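All protein chains of the complex are present and in place, except for one that has been dropped.
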Amino acid sequence: MKNLLEKLFPINRSLTGDGNRETLRQIQEIIPLEIKEIPSGKEVYDWKIPPEWTIRDAWIKNSSGEKIIDFKKSNLHVVQYSEAVHQTIKFENLKKNLHFLENLPNAIPYRTTYYQKKWGFCLTFNDFQNFFEENEKYEVFIDSDFNENGSLSYGELLISGEKKEEILISTYICHPSLANDNLSGIVLTTFLAKWLLSKKNYYSYRIIFVPETIGTIAYLHENQKKMQKINFGCVVTTVGGQGKFGFKKSFDENHFINFLAEKSLENFDKKYISYPFDIFGSDERQYSSVGFRINTISITKDKYYEYPFYHTSLDNLDFVKAENIEKTLDVYKKWISLVEMNRIYKNKIAFGEVMLSKHDLYPKNGGAFLPESHLTELDLIQWILFYSDGKTDLVEISKKIDAKLEDLFFVAEKLKGKNVLMEI
Amino acid sequence: MKNLLEKLFPINRSLTGDGNRETLRQIQEIIPLEIKEIPSGKEVYDWKIPPEWTIRDAWIKNSSGEKIIDFKKSNLHVVQYSEAVHQTIKFENLKKNLHFLENLPNAIPYRTTYYQKKWGFCLTFNDFQNFFEENEKYEVFIDSDFNENGSLSYGELLISGEKKEEILISTYICHPSLANDNLSGIVLTTFLAKWLLSKKNYYSYRIIFVPETIGTIAYLHENQKKMQKINFGCVVTTVGGQGKFGFKKSFDENHFINFLAEKSLENFDKKYISYPFDIFGSDERQYSSVGFRINTISITKDKYYEYPFYHTSLDNLDFVKAENIEKTLDVYKKWISLVEMNRIYKNKIAFGEVMLSKHDLYPKNGGAFLPESHLTELDLIQWILFYSDGKTDLVEISKKIDAKLEDLFFVAEKLKGKNVLMEI
Partner (left out) sequence: MKNLLEKLFPINRSLTGDGNRETLRQIQEIIPLEIKEIPSGKEVYDWKIPPEWTIRDAWIKNSSGEKIIDFKKSNLHVVQYSEAVHQTIKFENLKKNLHFLENLPNAIPYRTTYYQKKWGFCLTFNDFQNFFEENEKYEVFIDSDFNENGSLSYGELLISGEKKEEILISTYICHPSLANDNLSGIVLTTFLAKWLLSKKNYYSYRIIFVPETIGTIAYLHENQKKMQKINFGCVVTTVGGQGKFGFKKSFDENHFINFLAEKSLENFDKKYISYPFDIFGSDERQYSSVGFRINTISITKDKYYEYPFYHTSLDNLDFVKAENIEKTLDVYKKWISLVEMNRIYKNKIAFGEVMLSKHDLYPKNGGAFLPESHLTELDLIQWILFYSDGKTDLVEISKKIDAKLEDLFFVAEKLKGKNVLMEI
């Protein structure tokens, strides 16, 4: 994980371009991702795939010919999708193309201009004060181009499970050297996929690495029909900070995935921050839209918008560590484990009680409480048999009798094994 | 308004009769009301239109021949629907036909005997004490008759709007010289209709001036089929007192018209009195009945039953002023404005997000909060697009995100203007 973090961090990712392809190729060394391309200019719903942007070099030189800003030192120095420029201009004219943060004088901000043809440089406020002077002239150079015959790249992996119904796991790849937003999401998703590949799964899992917003919209456009098989999902973003866990709910706050996300988090840290659903955010904007209405959650560690280094060069590998990502990965794994347990059963002996002894179901120590529970195995057996009408899922039962989903699932599978219960 | 109040106040209105016709004719000078007649004797559901009652004169003379009670001085002096009488009788026999209020010694009470053949006089308790003596004889005279070939009169005005669905505005005209109950309602309704005629409306408005209970039942009987086009409505009554605003809810307390009535009142005075739905009251008794189930609200100013002068001669033009009616009229206008804004839209770009810049929808000052709101225009745009599934109305959205209906409507219409939203 640390290895992948360090290899991917320097790559200059964007909406399109070779940086994205290189990122996906690195991931392919860990999981069998398919890399796909959608051509520039293609109309996708209300949007159009932009031309592919390539940048080779960029700098600003002062009148002494010294490079005072150099793209090769940080890919954040250039506003993404800047057009090419090479000219010598006065400070007064250059100034409006320079972006910095007075509040964070050591940080280079992250800026984009996807839909307006412009150019610009980002720099620290300290550099702005040290290297620039009124009335001076500067040579600016950006060697970039836009390819109308290019394409937008994304990665996709479908892991088939016992059921054809799918869980969507989506993360975005369009940010350059920003560690928490969202290199951390890329790394977590890669290792979550690796874990899913290593075991038998109940659901199928559709895992996508895609540029945020336009990329996701393009993906949905290309795969609209397949989306009907998606039950629900998650958007993996900003999962590697040093701060608290966060949990953003899906649009239907009563959906059981929210309940199970809370249970998963409580398992690790009861002090996580809970965020209501908000139409502002990441790709849940797309998945939640009227035409799709796919519930997706996000479990975060230093959520986007909320940490001070957000969208600056300080969101780097000093701030984000593999061990932090690992912690959030554990929460996601727990969530998936619980989600897989939430099944619906039907009592096959619907009329009257089941004769437990006949089916060898009478628990040896029927009276003993299950660990961390006020209920015994016998309690669970009887309640599961009572509620299993083919419509009530285990999460509902767990709420009604205040039982742990894990315990209910264990007992239900035992009953199924004895042919007393069938799964729906 | 003051003019109309003063012209209509002296007229002797009742269930039937020329006083009602004269009242409707005066209203016709302001709005193009149609006057309609339902013949006496006609069966209307469980009821029958009574004969038309005419009264020309009535008085009581003492033994000296002095008129001590005179109908010409106040039409409240005679119990409505009194039969004719002319005789000289002893005080002991007269007494049971005299009605007064010991608690309000200056007030003449208002009494009716629609369904029992009787006669009677109403007078102040002071007059009763000053002018009558035990063992004396009095000459009583009532010149009235019942016309089996008469009719019950009502006024109706349909103001067509963009939609064929109708809002009902109903007020009652059967009370003689009582200012708040319900001359105030007649005057407000007239000027509310005038206002509706002066502008383009979304809904159509069916405005009726009708005698309470039997008149309304008769109206419903004659127009049963048309009633299916009524969405909801209001019963305008007792709107001109000097006391507090009141609000009586419709039978379905969750209907959005109740929510919007509260919003309307809060706009003017947060200290209004809230009344739950009650099957006792005015013509909501009829509109709410099993066969119709039309939700109607009432916004009042000194609600019937509640003010001390209710149904007495003190409910006069000293108590009721045009400027009070004007205040309640403003609340009704606000309510109608809000009701017209509660529409349902469907996002035409249902799949994924709308590209705001493409439709010139990105607000210039997207980050600025709307007046008296914690939300920006951009917030409203995104939430409306998210919720507009063709089923969710703006009031529901306003509750979900705590936004003002006016702001939502303004933004939704803008989105509709840009062809991004369609109205359902």
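The chains carry the letters A and B, assigned in the order they are written, with residues numbered from 1 in each.
Note that a contact is a pair of C-beta atoms (placed from the backbone, for glycine too) under 8 Å apart; a residue touches a chain by one contact, two chains touch by 3 or more.
Owing to the predicted nature of the structure, the values given are computational and were not obtained by experimental measurement.
Annotation: of B:T190, B:S264 or B:S288, B:S288 touches the absent chain (contact as defined above).
The residue touching the chain not shown here, chosen from B:S40, B:Q80 or B:T216, is B:T216. Of the listed residues A:Q116, A:N254 or A:S357, the one in contact with the hidden chain in the full complex is A:S357.
Checked against the full complex, the one of A:W59, A:Y110 or A:W383 touching the unshown chain is A:W383. Think of the hidden chain as still there; on chain A it touches residues 346-347, 349-355, 357-358, 379, 382-383, 385-386, 388-389. The chain not shown here touches chain B at positions 44-47, 115, 213, 216-217, 220-221, 224, 251, 279-280, 285-286, 288-292.
Methods note: only the chains that are shown with their structure count from here on.
Separating the CA-averaged centres of chain A and chain B is a span of 58 Å.
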